[in-house]
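Showing just some of the chains, left in place.
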Amino acid sequence: MILAKIHVTLKKSVLDPQGVAISEALHSMGYPHVESARLGKYLELRLDDRGRSKNELQAQVKDMCERLLANTVIEHYEFELQAIPS
Amino acid sequence: MPITPKVVKEHGLTAGEYRNILKILGRKPTYTELGIFSVMWSEHCSYKTSKPLLKGFPTRGPQVLQGPGENAGVVDIGGGFGVCFKIESHNHPSAIEPYQGAATGVGGILRDVFTMGARPIACLDSLRFGDPKDPHVRNLIKGVVAGIGGYGNCVGIPTVAGETVFDDVYRENCLVNAMAVGLLRADRIARGTASGLGNPIIYIGSTTGRDGIHGATFASVELSEQSGERRSAVQVADPFMEKLLLEATLELVASGLLVGIQDMGAAGLTSSSVEMAFRGGAGAEIDVSLVPKRESGMAPYEVMLSESQERMLLVARKGKEKGVLKILEKWGLHAAVVGRVTGDGRHKVFEGGRLVSSIPVKPLADDHHPLFPRAHRPEKRPAYLAKTRAFKLRSVPEPKDYGEAFWKLWSGPNLAGKGWIWRQYDHMVRTNTLVLPGSDAALLRVKENGSAIALAVDGNGRYCYLDPFVGGMIAVAEAARNVAMSGARPLACTDCLNFGNPEDPEIMWQFHQAVKGMAEAAQALGTPVVSGNVSLYNESPRRAVDPTPVVGVLGLLKPVQGRLRWASQWFQRGGDAVYLAGETREELGGSEYLARLHGLKAGQPPALDLRREKALQEFVIRAVGRGLLASAHDLADGGLLAALAESCVRGARRGSPALGARVALAGSIRMDALLFGESQSRALLSCRPGDSAALESLARRLRVPLKRLGEVGGSSLRVEASAPGRQVRLDLPVSEVENVHDKAFPSLMGEESL
Amino acid sequence: MRFSVLTFPGSNCDHDCWHALKNVLRQKVDLVWHKEARLPQGTDCVVVPGGFSYGDYLRCGAIARFSPVMAAVRAHAGRGGLVIGICNGFQILTESGLLPGALLRNRSLKFLCETVHLRVENASTPFSRLARGGRVLAVPIAHGEGNYTCDAETLRHLEDRGQVVFRYCEEDGAVTPRANPNGSLENIAGIVNQAGNVLGMMPHPERVCETEMGGTDGRLIFESMLDALTAKG
């Protein structure tokens, strides 16, 4: 079994209204030294790798990100694969 | 697990109840059986405390198609259509996880309604919190409102009305009551029945997880420091699944392939299967190994008691499974046949081939069964009443400056406009909302039969604290009055009874008195109770909440010569005449004025004469029907001055500028009672000058006191009032009145505006 | 004229659009299930309605875009057929790449339902041709993620080519930050594609087609489409 850990974050140039709200909330809670906050998504996919090479899975996860998991107009993604016991 | 007295106690069962279990089974229960008894006999499912009292409610009438006893009540609205509705609490889950708690509350009540085969057309919410300036409370409010909106918006049901009240007694134990309303064909009411030997029992919806085990029991204990530990009782809402279930259910009901259907609410698979078997006079077998699960290694006990959300149980006609599955597949829903209807009157649970529970259905579900639990709770008149009733109005000084008093009341959390809340709810989807939130009642057209329905929800904990009998009556009367103001005739009501721990005799007394008062009002006003919910144990170690019965009323507006005529609370035109219907007495006990300006919760709530109430409602309904009224607004919190201000500010649809008014008042009572008193059975009306004579003559005929106060117009609300020894002149600019109305609540929440 | 109103799992304004087109504007309307690979014969215009397709899970409109019917919608648009995406429909169209940009969470982070004012910025599109430029329409919004964004270059193209059709404004037409309900870039409420036949807008015209619903400004958009179709013959 393979675990794909995927991070999807807003591109730097895109304003992150939730991140802004979080950092403001943290300021008002007494953490003035929070300079900024950005909120993204973290996905974990469990993939059955029987009969599939690591390269193939790598290419597939990239496809999944491009097609569905991230909106590349505004988002940026990164992932890593990790073998786990099934 | 061995069944020790400790285990029995942890299941919330009394020694006597456990003895009854032994009698019923003729042996010691298995662990699964103990779990099943404990949830079925919990306060939440068994109504063991409240059932005897609720029997006093009127539940019948020619308009009632389905009274209490099913998942929700149904009334006839003509043209072959019925409206199904019910209110329910989700107080404890919301106190612990406000977003999910409130969201799943909406989900649960929606399921109760579409389970009956009704398409949900509206939601309402009734909320009570502590001081919104308190950061803890603020977070609760934000979460609850977002949760209610998040769920209803996603499913596509408009949340059209509600009420929100703030009082310190709700700080630790907020109240979150949600009401759902659905439309169905009167000849197609679906019921939660399991019958027909061998018919398959089918499970649909979300998978079963360990979440929410003992939710029903959890709802039946007080909130305490350890409640955090019971957090597994909180579930995550899946409104998308709900939407699929809703569409599939309606298609299934229309298909005629079903014998019965019921949602899995409190006590999940257990209560749904037991109750369906009971209603069908049958038995049922469930095999937990066939139940779709989210986690591995779940014991039968856990599967039977899980309260995972968005699940339904169906009984299909034997041989029709294929048709059922086809409809489910269209909606992308997985189904599993998990059991069948049997003829032996027992509820049996298997895990594969192993029998893990076998209990006769009747003593689990039939409150007439001799071994069904009954809680005989002693009652005692509360000691605090001696003090609150000794209150003398004489001891309260009148405000020096009535303008200042008005602004203080007007900007307080209870009178502040609640747009911050209802703008987070889609209140227009389905394009039926004729009167948007903000007026006394919401009004929805029914495209299917050309009529419209009015909806309002109301309650007053402070009144009930001071006199639960009168407070209970007023809750029904005010909700009905709100509906009548739109021109609709109140047809029936639903109620949610939020009280403290009934094992406390004083609370039990409050409960009993309130129910009596509600029953009397419902009888007199011709609005039978067709559904409802009881929420007890609303208290923290510090205190109980005020006794808070909440009433939802449904009214019907029929078209006259093919046209609908209705009213809202807002003034329509400069030059219209302003009237006050009803009588103003020196009644300030329990008022918002005393609470906010003098910090007092004291005295006797205003008296309610049900005959006068009925007459007032009849008068307004007829006047609206004849097209005599431009606006109609009932007088409630904050009295006459607040009502005047509320009629001046504009509703959500803001085409034209806000209108002022110029009125003159004279009374033989104290000035504060004249302006802020909350005498019942009153309404503030406006009409075209040309309709004045007809309006006055209608009032005379129905014996409703009607006094002309002045006229609509100008850019301020100008009031000249005279009381013995006191003259007051107020000039309140409407732009400022409206501005404060809009901004007060966001600013209490620490926000500029929405 | 013939309209196809799409229904995805989780759509909830499909019936409202159907009602407005069928019962108010008296047009032929089909509700088209998302699994259909083809649009009904003779479809002139596709309506991608509001709601929460697939619960709006992951991102609004992200999953719906893979429904079989969307390939047909793309083909229809490619042939110059009219497509209007309302609210969630707008989100689905941006996710599908039929319209540029994306819709983020509202600046307030709250769902917001209220009537707003829209200034018609381009009165020559098939969706606005019965309006005068600068005309102000009152139309409700109901969304949590209507905060339109795109990169600077896309914005320049949108502005240069007149692709911004509606902007949030005050009652008198002034485009101000105060009139912006959700933080949208340049108060953008609705845009068309470069060819001008695909519109996405956050406000709900179908909710204001009858007087008793508080206004009829929404009809202007549907009637413009009818007019454009008639003109095309």
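As written, the chain order gives the labels A, B and C, with residue 1 at the start of each chain.
Operating definition for what follows: contacts are C-beta pairs under 8 Å (C-beta built on N, C-alpha and C of every residue); 3 or more make two chains touch, one makes a residue touch a chain.
Note that the structure is a prediction, hence the values are computed from the model and not measured.
Asker: As a check: each chain kind appears once in place, so what is the overall formula of the complex using those labels?
Answerer: Every kind of chain, counted over the complete complex, yields A x2, B x1, C x1.
Operating definition for what follows: only the chains that are shown with their structure count from here on.
Asker: Would you mind telling me which chain pair, B-C or A-C, is linked by more contacting C-beta pairs?
Answerer: Looking at B-C and A-C side by side, B-C shows more C-beta contacts.
Asker: At what distance in angstrom does the C-alpha mean of subunit B lie from that of subunit A?
Answerer: Their C-alpha centroids are separated by 41 Å.
Asker: Per the centroid of Cα atoms for each chain, what is the distance between subunit B and subunit C, given in Å?
Answerer: Here the centre of subunit C sits 36 Å away from the centre of subunit B.
Asker: Return the distance between the CA-based centres of subunit A and subunit C, expressed in whole Å.
Answerer: Centre-to-centre distance between subunit A and subunit C: 30 Å.
Asker: In subunit A, which residues are in touch with two or more of the other chains?
Answerer: Correct list: empty.
Asker: Counting only residues that touch at least two other chains, what does the list for subunit C look like?
Answerer: Counting only residues that touch two or more other chains, subunit C contributes none.
Asker: Using the touch definition up top, name the residues of subunit C that touch subunit B in the complex.
Answerer: The contact residues of subunit C facing subunit B are 9-13, 15-16, 19-20, 50-52, 54-57, 108, 110-115, 138, 140, 142, 144, 204, 206-207, 210, 212-215.
Asker: In their complex, what parts of subunit B are in touch with subunit C?
Answerer: Against subunit C, the touching part of subunit B is residues 146, 149-150, 153-156, 238-241, 243-244, 331-332, 422-431, 433-434, 436, 445, 447, 564, 652-655, 754.
Asker: Can you list the subunit A residues touching subunit C in their complex?
Answerer: 13-15, 17-18, 21, 68-69, 71, 73-74
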